[in-house]
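A protein chain is absent from this complex, but the other protein chains hold their places.
Chain lettering (A and B) follows the sequence in which the chains are written, and residue indices restart at 1 in each chain.
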Amino acid sequence: MALDRRRINGPEESFPPIFDSDALQWKVGDARKDRSPADIRPIFLQPGLISQANGSAYIETAKTKIACAVYGPRQSKNTAYSEMGRLNVEVKFTPFSCIRRRAPMRDAEDRSIAVAIHQALVSSVRLELLPKSTIDIFVTIIESDGLDGCVASGSVAASTALADAGIELLGLVTSCAASVVGKEIWLDPTEEEGRLSKGTLVLSCMPALKKVTSVWQTGEMKVAEALGCMDACQEKCTEIHSVVAQALLESAKI
Amino acid sequence: MSSSSYCLPGQPIPLPRNGPVPQLGGGIYVRDSELRASLVGIPQQEGPVLSISRVRPRPPAINSVVLGSVTRLSPLQATLSISVVDGVPLPAGEEFTGVIRSQDVRATEKDRVKIGDSFRGGDVVRGVVISLGDARSYFVTTARNDLGVVFAVSEAGKTMVPVSWQSMRCPETGRLEKRKCAKPE
């Protein structure tokens, strides 16, 4: 890789330490560790932490920590006249957010998560009210414990930040991930659990309108399993919706 | 509106039991013949209009009253960097670009308007958005008594006071400079 003169550079090559005993002791048929299959990690959600942004939210689900800020509506620059507003989502991992150190450059993973979050949110925003304008959503993943969890938590944080920014929404978007592990469906998988699973599905929806905004499935699963994942996720999304509602009401009343 | 509690985006808003169906203002939409909130806030009825309002920076819309400073002048138009929309300041760095075309400077004798005799760089101007304009800018008019330059600095560097709708005086040198002034409140 070329030397990046805009940053302080380390040695050309470096390796993450390899630990002596690491392997996960789990085999098919064993029960899930720490929680039951239908449980999600507890959510801490705080809107409005970033004072310079028009709206913002910080979300923590166990180890996963994500900050999100909304700027705009800004005047769209360098684009043709458009009757509809544009929604721009950018995702960034901190270099220390994953087990492996991440290079500061943007990579394909950042982009695919940004696309997934964009997809989850875009149909909930009343973009027809914002001609010629762009809403920028910046998501920084401070610590990741499972990429699917990052998509789900990132979408929830972004929707909360949009509401905090006073941007007109059809409804609040909540999102939940589910993995097929063995014969079971485990909700909100961690990074470790994600490695055990064959396939994962992230469902985003607007519980107030009973409408799904996005389904994002990776890996392989049977149709019946996919439907089972969707049902389980949708149920949890309603619970997450009340967490978001409470966080927004508390911050609005201050 | 009887309910005085907070609504969240997507939440149904109960219609008043008696009385006419209200007109919809900002922050509320209809879907499947049901009223729903699209902002966090308390629905309030003012006359026939039911709305949820939030004091947040927003982009200019038609009929928005804007404040901005003049950044560029040409014989045809003055370019404005809009920093306040409908009384709400936009964050620094988030300005919208507006233009005042020479035919939109004043209501009368439009063809005799000289942009250079109406605005100078750095002037703060109050205007009203007349159209969304083109890809680059919003079209703004000052053709009303209460619209025009609200703050300007003289060539001597002092804040000037308006003396008529088309001139301002420097308090230090006493010299008059030409501007399309807004009538002071």
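Going forward, a contact is a pair of C-beta atoms (placed from the backbone, for glycine too) under 8 Å apart; a residue touches a chain by one contact, two chains touch by 3 or more.
By our rule, contacts and distances are computed from a predicted model.
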For the chain not present in this complex, what protein name does its UniProt entry give, out of "Ubiquitin-like protein ATG12", "Ribosomal RNA-processing protein 43", "tRNA (adenine(58)-N(1))-methyltransferase non-catalytic subunit TRM6" or "Basic helix-loop-helix transcription factor"?
"Ribosomal RNA-processing protein 43"
Residue in contact with the excluded chain [from A:Ala67, A:Val156, A:Met230 or A:Val244]
A:Ala67
For the full complex, which residue in B:Glu94, B:Asp117 or B:Glu177 touches the chain that was left out?
B:Glu94
Need a quick check: the contact residues on chain B for the chain that isn't drawn.
55, 67, 69, 83-84, 87-94, 124, 151
Those residues of chain A which, in the complete complex, touch the missing chain
6-11, 13-22, 49-53, 63, 65, 67-69, 71, 90, 92, 94-99, 101, 104, 136, 138-140, 142-145
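The criterion applied here is as follows: only the chains that are shown with their structure count from here on.
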Quick check: how many Å separate the C-alpha centres of chain A and chain B?
37
Using the touch definition up top, name the residues of chain A that touch chain B in the complex.
52, 54, 71-76, 79-81, 124, 126, 130-133, 163-166, 168-172, 206-209, 245, 248-249, 252-253
Please name which positions on chain B make contact with chain A in the complex.
6, 8-12, 26-27, 29, 31, 36, 38-41, 54, 56-59, 91, 94-97, 132, 134-135, 138
